[in-house]
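Every protein chain except one is present and positioned as in the full complex.
For chain A:
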Amino acid sequence: MSLIWLLGLVLAIAAVGYALGRTRALSSTNGDIRKLHSLPSYYGANVALKSAIPALLVLVVWLVAQPLIVSGVVSSDIPDSAIPEGSSRGLVMSEVKRVAAGLDGAVAAGTMSASYAASAQADMDDVTKRMRDAQQITPEALTPEILTAGQRFRAMVAQGKWAMTAVVLALAVAGAFWGLRESHAEFRARNTVERVTKVLLIAAASLAILTTVGIVLSLVFNTYEFFTMYPPLEFFFGTTWAPSFSGRGGSSELGIVPLLWGTFYISIVALAVAVPIGLFSAIYLSEYAGPKVRAIAKPLLEVLAGIPTIVYGLFALLTVGPLLVSIFGKDGFGWMQSGTAVMTAGIVMGIMLIPFVSSLSDDIINAVPQSLRDGSYGLGATKSETIKQVVLPAALPGIVGAILLAASRAIGETMIVVLGAGAAARLSLNPFEAMTTVTAKIVSQLTGDTDFSSPEMLVAFALGMTLFVVTLGLNIFALYIVRKYREQYE
């Protein structure tokens, strides 16, 4: 029975429970709704919740736990002799899983019977051939140990599936009976249902905490794993980034310094574009522009923030890059080798950040009390003098906060640098040279690779950890500054 059916069945039991609970409660007072403690629908909901929630909870836990337990048991049963030289238990285990999947596929394709798949032991070649006939991936040399383990794996998965179905359905039915027994006039159904609802609400809100914990744990565990293979000092202070791909041999140099430098340099260029334009836009929009201009210009600028970053990435790669090359390249100043460079990524990222800086600064400038401006005008200052000498100093902490938030955005931005900044990790001052960033390297180290055992892949988690810590620090610092400033006028 597939998962969707099981889910549907549990929900159906809950729905039937709802209807039964309702009628049972009503009939307990001979249809007189006034004698019930709660509205009839609450009795129904009580039954439905009691049957669905425990069943679904067990289902989710089972789904997560079963693969872990089954692989654990099967892999510990593989004799050490079955693990070839230079291989590991994990590799053999993935072979076992492939065999199990191959047997499944072969049974589904009809090239072997279910009993043959479960018990065949004699002829490895025949088993392999039958699996190949069903167009399944097979190991090059099937050994009896691996086949036994694969069959064991299949059997356990199948048993687990049956057990899960039985347990979940039993729980749903039992819950429904429990709820139905309670459905009589005196039972405080509404209070119960509301208590459960509240717990569900709290659980939903706690997901935010869970997500953060998930992020931190996934980063910490894999980073720790990485540091057991690669010395942390060399990672943090190494000035060369030259990963070798596992299998080709040779040792990798994984120094984060060139990546941090690239990230920092591109962010600076981006901020140099975004901050003046964004800030002046905000000043003009909040102090000079009439309501009509504001109503048109502000949303139009904010469109820039709504455009997906892949669009900016392509814009950098195919429009801005070639344009810059035609000016600064061989035919122009001769500073630029190719379209992907710090400048390309920086300028485009700056465009993306304009609305970010302008909206935040706009809010902050608007929050400066009018009385401060009026006082300045009263003393004979012009509008620009008021802005420069009164409004901006008053808004400064908030604006700094906004710029810091923009900086954290720039550091965490991925697609623009992946497409626009190049792939070479370099320590150079020339902004027309290709450099790379932390985020771009996370993408290139992790894309399409799920071998969680090589330092070349695990380094991405250490990079992610660095990125997370840096952006988190910037965000907290920025929010702290903005909050502190707000308290002055509220």
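Going forward, contacts are C-beta pairs under 8 Å (C-beta built on N, C-alpha and C of every residue); 3 or more make two chains touch, one makes a residue touch a chain; residues count from 1.
Rule of thumb we're sticking to: contacts and distances are computed from a predicted model.
Peer 1: One chain of this complex is missing from the view, so tell me which of "Polyketide chain length factor WhiE-CLF", "Ferredoxin", "3-isopropylmalate dehydratase large subunit" or "Phosphate transport system permease protein PstA" is its UniProt name.
Peer 2: Per the UniProt record, the undisplayed chain of the complex is "Phosphate transport system permease protein PstA".
Peer 1: Of the listed residues A:Ser51, A:Thr111, A:Thr165 or A:Thr439, which contacts the missing chain in the full complex?
Peer 2: The single option touching the absent chain is A:Thr439.
Peer 1: Decide which residue listed in A:Ala114, A:Ile202, A:Leu233 or A:Leu429 touches the omitted chain of the complex.
Peer 2: Considering the complete complex, A:Ile202 is the one touching the chain left out.
Peer 1: Per the definition of touch given earlier, which of A:Leu103, A:Leu301 or A:Ala341 contacts the omitted chain?
Peer 2: Residue touching the absent chain, from the options given: A:Leu301.
Peer 1: Write down which of A:Asp104, A:Glu182, A:Glu413 or A:Glu456 is the residue touching the left-out chain.
Peer 2: Here the residue in touch with the unshown chain is A:Glu413.
Peer 1: Determine and list the chain A residues touching the chain excluded from the picture.
Peer 2: Looking at chain A, the ones touching the missing chain are residues 2, 4, 64, 67, 190, 194, 197-198, 200-209, 211-212, 214-215, 218-219, 221-222, 276-281, 283-285, 287-289, 297, 300-301, 303-304, 306-311, 313-315, 317-319, 351, 354-355, 358, 379-385, 387-388, 405, 408-409, 411-415, 418-419, 439, 442-443, 446-448, 450, 452, 460-461, 464, 467-468, 471-472, 475-476, 479.
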